[in-house]
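Omission of a single protein chain aside, the complex is shown with its protein chains in their original locations.
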Amino acid sequence: MTTHRFVVNPVLCTGCRTCELACSFTHSVNGKPGKSRIYPLDGGFKDLWVPVVCLQCEEAACAKACLVDAITRNPETGAMDLDEDRCVRCMACVAACPFGCSLHDSHHNLVVKCDLCGGDPACAHFCPTQALSYKPIEIKKLKSA
Amino acid sequence: MVTLTINGKLVQAEEGEMLLAVIERQNIDIPSTCNHKAVEPYGACRLCTVEITHPKWPGWKKHVTSCLYPVEEGLVVSTHAPEVIELRKTLLDLMLARSPKAKLVQDMAAEYGVTRTSYEEVPDGNDCILCGLCVRVCDQMGFHAISAVGRGHGKEIAPPLDEPPPDCVGCLACAQICPTNFIKYTDAGNKRTIWGKEFELIACERTGQPTITKEFAEYLSKHRDIPEEYFKRNDLTHRRELAATMGKISQWQREEEE
Amino acid sequence: MKQEFDKIPEIISKHRQDPESMIMILQDIQREYHYLPKEALEKTAAALDIPLSKVYSASTFYKTFSLVPRGKNEIRVCVGTACHIRGSKLILEQLENMLDIKAGQTTKDMEYTLESVACVGACAMAPLVVVNDKYHGSVKVSGCKKLLRNK
Partner (left out) sequence: MTIQNLQQLKDLQKKVTTEKKKFHKKVIVCCGTGCLANGAKAILDEFKSVLSKKKIRNFAVEAVTETGCHGFCEQGPLVAIEPEGTFYTKVKPKDVADIIEESIRGDKVIERLLYTNPATTEKTESYRNIPFFSHQQRIALRNVGNIAAHDIKEYIAVGGYQALYKALTKMTPDEIIEEITKSGLRGRGGGGFPAGRKWRTCADVESDVRYVICNADEGDPGAFMDRSIMEGDPHGVLEGMMIAAFAVGAHMGYIYVREEYPLAVRNIKAAIEQCEEFGLMGDDILGTGFSFHIRIARGAGAFVCGESSALMKSVAGEIGEPRAKYVRSVVKGLYDKPTVLNNVETFINVPLIIGKGSKWFAAIGTPKSTGTKVFSLVGKVRNTGLIEVPMGTTVREIIYDIGGGILDDRPFKAVQTGGPSGGCLPESKLDLPVDFDSLTEAGSMMGSGGMIVMDDKTCMVDVAKYFLSFLVDESCGKCVPCREGLYQLHKLVVKVSEGRGEEGDLEKMEKLSKSIVMGSLCGLGTSGPNPLLSTIRYFRDEYLEHIRDKKCRAGVCRELITYRVNEKCTGCLACISACAYHAITGKKKEVHVIDQDKCTKCGACVAVCKQDAIDVF
C-alpha cells in the first residue's frame, strides 16, 4: 500500500521562506492571505534553517486539549485536521501543543494548523530545494493480529 | 448516503446529517444564529426554517427548522418558499425590536428587506439574541459556569447569583462563540476579566507573553492528561525550541555528510 | 444579622441524592425559609454534584422560587382565567393598594409578600386568595381588609 509522508530536511533549507508564502496564499481567508502554518526558524547554527511545521503527532496534545473535538485525524491524509466551524477559539490547543504548531491567526481571529493542504502540501510543491517534500512511501502491510 | 431535492436540485447527503448542513454545503444562503458545529442543534432562532414535502405525502408540506431535521431519502426541500421568507422576515423584524444595534441582526434583516423594526422596540433591549450558544458551549466543554436565568421575555444569560462564576476558567469560548459580540472581556497584560471574574494568564517563561489562564491549564492537565510543563511556554517559544532541537540533529547530519 | 440556615443539610439528606431531586429539595428549602438563600443553592449543587449554574438557572426559571427573602405572610391572589373573569384583577389591585407594594414584592416591614398566581385549581370559588396556604373563596374587594386581618 502506498501512502505519502511529509518530510522536512533542514539541511536543504535555505531560509528563502517561499513555503511561508505558499502556505499563506493557499490558506487565504476571504481573498486575503492567511497565517502561515509553517515557519522557517533559525536552527542555531550557521546557515541552518529549520522549517517548523506540525508533526501530525500520533498522540496529539492539540486534539486531547480540544474540548469540542474540533481536531481529528484525517484518515486520508493522516493530518490532524482542525475543523474551523467547530473550533471555539479557546486557545487550548495553541497552549497545549509542545511544538507550538497550533497557531492563533489574530488577524482573522482563527485558530489554524497544518492540514497538509488536504493531501497536496503547497509548501512542498513550491520549495525550491526539496527541503520540504511530500513523498510516496511504501508501507508494508503488517500481519494483523 | 441519501438523495434529496433542494430547490429543485438533486443532492446527496450522509445519513443522519441535518438538513441545514446540507443546504449550506450547496452554498445556499439561509440565515441562522443559534447553530454551531461545536454544540448540539438547538432550534431557538427558527430562521433556518424551510419548507419540506415528500412524494410519499402527496399534497402535504410542513415547515421544519433545518438545523435539527435529519435528512431523509426523497425529501423535497424548498429553502425560499414564500411562506418561509415571510416567516424569516417576521422573525428578523422581532429580533430587531430586541436587538436593534446588533450588527448581525441588522445585516440579516436588511437582506430580507427589513431595515427598521415594525414593532415596539423592547425597552431594555440589548445585543444578546438569546441564541444560547455561550451556555451550550460552556456546558459542552464541561464547565457549566453560566446559564440561562429567568424565563420568557425576561430571560438572560448570567453567572450564578450574578457573582463571578466559580466554575469559569476564563477560556473565552462563550465570548468567542457569541454571534453578536455581546459577551465582553478584557485582557490587560496577564490579567483577564470575564463575567466579573479575574484571572491570571500564564506568562511564557521565555518571552513573558501571556497564554491561557492558570485555571484553564490546570483543568486541561487534570482532565485531559496534558503535562503541566507544556503550558509554561507559549507557541513561539515552543517552535523555537523545536527548531533548536531539529537544528542540532541537522547539524550532526550535516557534519556527518561533510 | 446573619440568619442561620442550619436545616438545609437535613432537608437535602431527606431526598435521594440524585439530580432528579433538585427541584424538590429547593421546594422544601423554600418552604422552610420562604426563599432560597445562597447557601441553599450551593449546598444543593454540592450534594447532588450538579453545577451551581444549573441550580441557579432552575431557581430563576420556576415561579415557586424566590431568591430574596419574603414576608412572614404570603398572600397569593389567583389570577387564573376563572378568577380573572370574576374580577381578580380588582382584588389584586386593592391588595396592592392596601399594602403599598406591587405583586411580587414584599412590604418593608417584612410582614407581607403579595403575589399573583396563575390558578390554584379551585376555580369554582373564584375569585380566590390564598393567605398562608389557606384558601379564601369568592373574595370581594370590600373583603380584602378582612383577609389581611385574619391572616
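In this document, chain identifiers A, B and C correspond to the written order of the chains, with residue numbering beginning at 1 in each.
Just so we're on the same page, contacts are C-beta pairs under 8 Å (C-beta built on N, C-alpha and C of every residue); 3 or more make two chains touch, one makes a residue touch a chain.
Nothing here was measured: the structure is a model prediction, and the numbers come from that model.
Asks: Mind giving the shown chains that are in contact with the missing chain?
Replies: Checking the complete complex, the chain left out touches B, C.
Asks: Out of B:E83, B:D162, B:E205 or B:D225, point to the residue that touches the absent chain in the complete complex.
Replies: In the full complex, the listed residue that touches the missing chain is B:E83.
Asks: Touching the hidden chain in the complete assembly: which of C:I8, C:M22, C:L52 or C:L147 does that?
Replies: Residue touching the absent chain, from the options given: C:M22.
Asks: Which chain B residues touch the hidden chain?
Replies: Touching the chain left out of view, chain B contributes residues 41-47, 49, 63-65, 68-70, 83, 86-87, 90-91, 94-95, 97-98, 118-120, 122, 130, 132, 148, 150-155.
Asks: In the full complex, which bits of chain C touch the chain not displayed? Write them out.
Replies: Counting only chain C, the missing chain is touched by 18-24, 26-27, 48, 50, 54, 57-58, 61-65, 79-87, 90, 93-94, 97-98, 117-126, 128, 133-137, 140-142.
We take it that only the chains that are shown with their structure count from here on.
Asks: If every chain is reduced to the average of its C-alpha atoms, which one ends up farthest from chain A?
Replies: Taking each chain's C-alpha mean as its centre, the farthest from chain A is C.
Asks: Can you work out the whole-Å distance between the CA centroids of chain A and chain B?
Replies: Using C-alpha averages as centres, the distance is 25 Å.
Asks: Counting only Cα atoms for the centres, state how far chain B is from chain C in Å.
Replies: For chain B versus chain C, the centre distance works out to 38 Å.
Asks: Using the touch rule from the top of the page, what residues of chain A touch 2 or more other chains?
Replies: none
Asks: In the complex of these two chains, what residues of chain B are touching chain A?
Replies: Listed in rising order, the residues are 36-39, 137, 140-142, 171-173, 176-177, 202, 211-212, 216-217, 220, 224-227, 230-231, 233-244, 246-248, 250-251, 253-254, 257.
Asks: Mind pulling up the chain C residues that touch chain B in the complex?
Replies: Touch residues, chain C against chain B: 38, 41, 51-57, 60-61, 67.
Asks: Quick one: in the complex, what on chain A touches chain B?
Replies: Residue list for chain A touching chain B: 8-11, 39, 41-45, 48, 50, 52, 61, 64-65, 67-68, 70, 83, 85-92, 94-104, 109.
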